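Here the complex is missing one protein chain, while the rest keep their positions.
Let's turn to subunit A:
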Amino acid sequence: MEILEILISANFWAAAIRIATPLIFGVLGALVCERAGVLNLGIEGIFVAGAMAGWLAVYLGLPLWAGVAIAAIVGGAFGLIHAGLTVPLGLSQHVSGIGVTMLATSLSYFVYRTALPNVSSPPRIVPFQPVDVPVLSDIPFLGPVLFSQTPLTWLAFAMVLVVAWLLYRTPLGLALRAVGDNPASVDAQGMSVTSLRIGAVVAGSALMGIGGAFLTMSAFDAFFFGMVNGRGWICIALTVFASWRPGKALLGAILFGAFDAFQVRLQTVIGSALPSQIFLMLPYVLSILALVLVARRADYPRALLQPWFQGQR
């Protein structure tokens, strides 16, 4: 009974969307990279860097939106490192991605410790506040779920539309999808495979950076070590689950958010009958299951992981 009450409460779905927001940015970012043929395992570290950089900028006195922009730029910069190694040099996308994650994470921690050497508890900022959209937020159920969120959540929804429009309705999107499926065809059209791929990885990484910033500037108001906690890897699994489509990415992220919000509530219902770690494991186990379920049918971009050199087949 209680379980049913949870599932129909607006509060629960509002939490689900809150949890989904960074994942929406992350999955969109990952799919933009992968659609262009580059797996970006830097995502986990780029989340950390975006979370740290955005937060630090605001802590040092910049406005919130400037913090978001800085998180995007920092994310894009790490994306550029990954793109530089994997696109023109054609180096291992797996190893480079892990390296970028390690670099972004350690640099963020180093900068945080250097900027704030002696703090006992993490200092706080005033984060984005939920904004009630006039009229819309008064709609029963949907109002509190969708229209009383923070602006970054709306930005995430908007980015789903923007990415979908770019991918399916513009010549750039067509070229981008082609570059991940059949780069030679793009080259034959006289376009630069290298520039398209680099651009996609930088743009996708900027989205990941904003996803990280959501954690410190909207979900919480401070930066903690280990706060990203595998969210980046979950996004990589969700990207496969979403079969590289922005709409399905949104759906997958919200389903995941709902599941995560549900396990937190279930924990309070069941109480101490089960160890709390069982519940905390569920999101990771679910991501693995989601990946296993779709893996066989997954329609991977055909040139994913394959470097491309001009004039050489």
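Keep in mind that, in the parts below, a residue touches a chain if its C-beta (ideal position, glycine included) is under 8 Å from a C-beta of that chain, and two chains touch if they have at least 3 such contacts; residues count from 1.
To be clear about the criterion, contacts and distances are computed from a predicted model.
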Chain not displayed: protein name in its UniProt record ("Nucleoside ABC transporter, permease protein 1", "TIGR02186 family protein", "RsbT co-antagonist protein RsbR" or "Spermidine/putrescine import ATP-binding protein PotA"): "Nucleoside ABC transporter, permease protein 1"
Residue among A:L7, A:M102 or A:V269 that touches the chain left out of view: A:M102
Residues in subunit A touching the chain absent from view: 41, 81, 85, 89, 91-92, 94-96, 98-100, 102-103, 105-107, 109-111, 113-114, 117, 187, 229-230, 233-234, 236-237, 240, 275, 277-278, 280-281, 284-285, 287-288, 291-292, 295-296, 298, 309-312
